[in-house]
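Right, one structure below, let's go through it.
All protein chains but one are shown at their positions in the complex.
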Amino acid sequence: MEYTIVGKRLPLIDASEKVTGRALFTGDIEIPGMLHARILRSPYAHARVLRIDTCQAERFPGVKAVLSKNNAPRLKIPATLGGPRERIMFGEKVRYVGDEVAALAAISKEVAEEALKLIKVEYEELPAIFDPEEAIKPGAPIINPDKERNIAGSVKLGDGNVEAGFQEADYIFEETFKTSSQRHATMETHGAIASFDMTGQLTVWASTQLPFHIHRILAEYLGIPMSKIRVVTPYLGGGFGSKLHMIVEHICALLAKIAGKPVKLVLNREEEFSATVTRHAFSIRLKIGVKRDGILTAIKADAIANVGAYIYVFGPLWAAGDGLITTYRCPNVEFQGYSVYTNLTPAGGFRGYGNTQAHFAIESMVDMIAEKLGIDPIEFRLKNYKQAGDIGLGNTRITSSGLAECLAVGSEKIGWGLRNKLSKEEGPKKRGVGAACLVHRSGTLFALPDYSAVFVKFNEDGTATVLTGATDLGTGSHTTLAQIAAEELGLQLEAVNVIGGDTGTTPIDRGAFASGTLYVTGSAVRAAAADAKQQLLSYTGKKFHAAPEDFEIKMGRIYFKRLPEKWIALSEITKESSKAKKGAKAFLGKASFENPAAAHSFGAQFAEVEVDTETGQAEVLKMVAIHDIGKAINPLVVEGQIEGALQQGIGFALTEDPIIDKKTGRMLNANFANYMVLTTLDMPKIEVGLSEPMDPTGPFGAKGIGEPPTLGVAPAIANAIYDAIGVRFTEIPITPEKIFKALKMKKSSSQQEQ
Amino acid sequence: MTSKTFLRMIVNGEVVERAIRPSAMLLDILRYELGFTGVKEACGRGECGACTVLVDGIAISSCITPALKAMNKEIVTIEGLGSSAKLHPIQEAFIEHGAVQCGFCTPGMILSAKALLDKNLSPTEEEVKVGLSGNLCRCTGYVKIIEAVLSAAEKMRK
Partner (left out) sequence: MWDEYFSPKSVREVLEILQSYKGQARIIAGGTDLIPEIKGQIRKVKCLVDISEIDLLKKIEIDGDTIKIGAGITHSEVAASELIREQAMVLAEAASAVGSPLIRNQGTVVGNVVNAQPAADTAVALFALGAEIEIVSQRATKIVPIEKLYKGVGLSKIDSTMEMATAVYFKSLKNNQGSAFVRLAQRKALTLPILNAAVVVTAQKDRFSEARVVVAPVAPRPLRSKKAEAILTDAPISPEYINKAAEAVAFEAQPRESALRGSAEYRMEMVKVLLVRALRLAIQRVKEK
């Protein structure tokens, strides 16, 4: 279907704010009288905080508020995303290097910095543990006294009978896969400003992906009614999941309360890397049984998710299990997973949310299976991948799938026929080609509350405003939501503006996560726009003695369907209805929308990798990513999401390696110099393509794109490396040293055989 | 009482004269004292390029540049590029090509691109990549940024 505005490559509606540097991010905002806060952090991975003396700091000139366990609430802090209440602000123990011990607010950053040094803390160091597999053993130091064996939670999923399934199998494959605690490395660090006015009204400006969650839990934590709080999201400099948790807002609010002045807290880069949240590091033991003809008979997966010092969310463990056992058709499946504490930076949400880690495991193993059976890996996937109509992730039915097209288009673009051939070329540099499939669902139906509300109002001059609680992290959601509203209302895009992410003025939104903003909030926008349009056309109908259905709106004109030469400017109606001295009417559309389904976004990603066998360096020469996202509301935005995800995925696979000191538990590369996110020179040639099978459940047929493109990168690269040098890597990141060592071992073992 | 010292520089075409702490960084003065919030602080160690400004046409990291190095020099921040009436071709290209997502790296990225194109209006794709290699972006994967710069170069050549 061709639309006027939906489906068009359009620039972001706020791009001009960003290219001129005018867009204000949280750290750019200045409130008169504002104080600056800093957090005192633990140098130990595990210690009791015996005594803390803040007297000198309190007396330091310019310091207006100090918080420590001596005066902070002893309440458990509510978490976002259905996470458990576990943390107490400035608790009796610190559980990781960087854990919060105290905070203060002063008239300037420099004064705050100086005063921080005056806080005296007496620690009693405790033994620390950094390996989750060691942490669950008896005798390991206990991190959370409320949990045995450092197990924060567990998940068991399954269907059928895996033992019987393995009996049926002709071949059984078993392997352990490990992934890292990747860092989000958003360019804008976490930050918030909190300000109480004299009526007790709290306003919080926060760099957050979920203002409404923050609003709710802050109200609960501070013990004030929600009507007394307003959370505003300024421009956001990236999130990728790191801003799904309440990291600084509550500290800011308490300091503001004590000081009686607005308080701003912006984390520095070292804190951002080591004291916010990370991706869950996983260890997945995967066992798959297959018949000779390639049909899967059993999938059994056991996983340990390293949650770090505190558990913020259970979701990634469940999502990983779901991904492992649901992606492929198999009657007998079982997943057992444990979330385990260690004295490391807490893990939280990160684009892909457990499914990325699961995909590394299963998409690697599928290649191993295909090779053994002598079946082309793409054929194998086409044969076994879940299809439209099947029950997919989160126990929801798959409503559309473009996977076959993605695989067909992608395999041609990468040159799939070069597999097994490139590696035969002479010279120390070996090339290989690898692929991976992916699937992720849009939204969180059945897993977490997944609804959004939207207002759409017509202004008196016939333009329209969308009031949505959605936050745009750079994902272009304000633009695509405006496109949906404009399309539905029949207006030009320029006639629609979006006010977003403000809990005081916009209705509740689910939050920007789980690839659901467009999919869920988009439908809410469409419904609210349809509602506003209906009201306007009802009024129009009354005016012309016709029914609302007799009219349609195009480009700001209301056309009489039966006689298309007859039209009236929409602005005439809105002007009239707002100026009438009797019979005046406002047109305000509203919708509270929960999607009854959870569309699955599919994709196929391909990598061509060159391995320098002398140094072990692997370079991705080319990546092809073909994604099935239903209708692309804005292909320019969709492509940008895919390209950005590839940068993160390649880093995840090859270069982003959080290095933790084995003795102290401190992150040694908490800076951009040594935590290697890809620069312009490290990116491969990229080809992106879209498959657009209409999905009956998404707005205009759209599905989510935020997370899917992260899923296939690491396994596609690992598969390409295998094609190039015949070595299978089951742990990422695959660093040059790992490749070099593996090649050396391969050489010496083949020499021994001779 | 910290002693102050005198700094004079020309920022975005206007003379600025101030008493500053001698150990202030150029970032501190531009962003925190003069209010040019387009100059971002993202790492404080010269490792990411978000604080890029032009000093006498040369792109540098303002977070590790002592402010006094700017004495009598011409500074350009993103706020000095284009106007609300007419954007610079690089800014227009960034908008048109989808080279902006969250926008945090954008000011620094655009200024590095300007420094590149001011020296060489016909860069190869590789030269653009090298020119922007000190500016990190976590959202775009750089693809559309490079396209935008090449497109701006083409427009500017005409």
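Going in written order, the chains are labelled A and B, and every chain counts its residues from 1.
Definition applied: contacts are C-beta pairs under 8 Å (C-beta built on N, C-alpha and C of every residue); 3 or more make two chains touch, one makes a residue touch a chain.
The structure presented is a predicted model; accordingly, all values stated were derived computationally and were not measured.
Within the full complex, the residue among A:451, A:544 or A:740 touching the omitted chain is A:740. For the chain left out of this panel, the touching residue among B:64, B:87 or B:156 is B:64. Although one chain is not drawn, the whole complex shows that of A:306, A:384, A:680 or A:730 it is A:680 that touches it. Where chain A meets the chain that is not shown, the touching residues are 614-617, 655, 659, 661, 668-669, 672-674, 676, 678-682, 735-737, 740-741. Where chain B meets the chain that is not shown, the touching residues are 2-3, 5, 22-23, 25, 44-47, 49, 52, 58-61, 64-66, 68-69, 71, 112, 115-116, 130-131, 133-136.
The criterion applied here is as follows: only the chains that are shown with their structure count from here on.
Averaged Cα coordinates give chain A a centre that lies 29 Å from the centre of chain B. Looking at the complex, you find that chain A touches chain B at residues 9, 11-12, 14-25, 27-28, 30, 184-189, 235-238, 240, 268-269, 473-476, 636-637, 639-640, 642-648, 671-673, 677, 679-681, 683, 686. Listing the residues of chain B that touch chain A in their complex gives 35-45, 47-48, 50, 77-79, 81-82, 84, 87, 91, 94-98, 100-107, 110, 128-130, 132-146.
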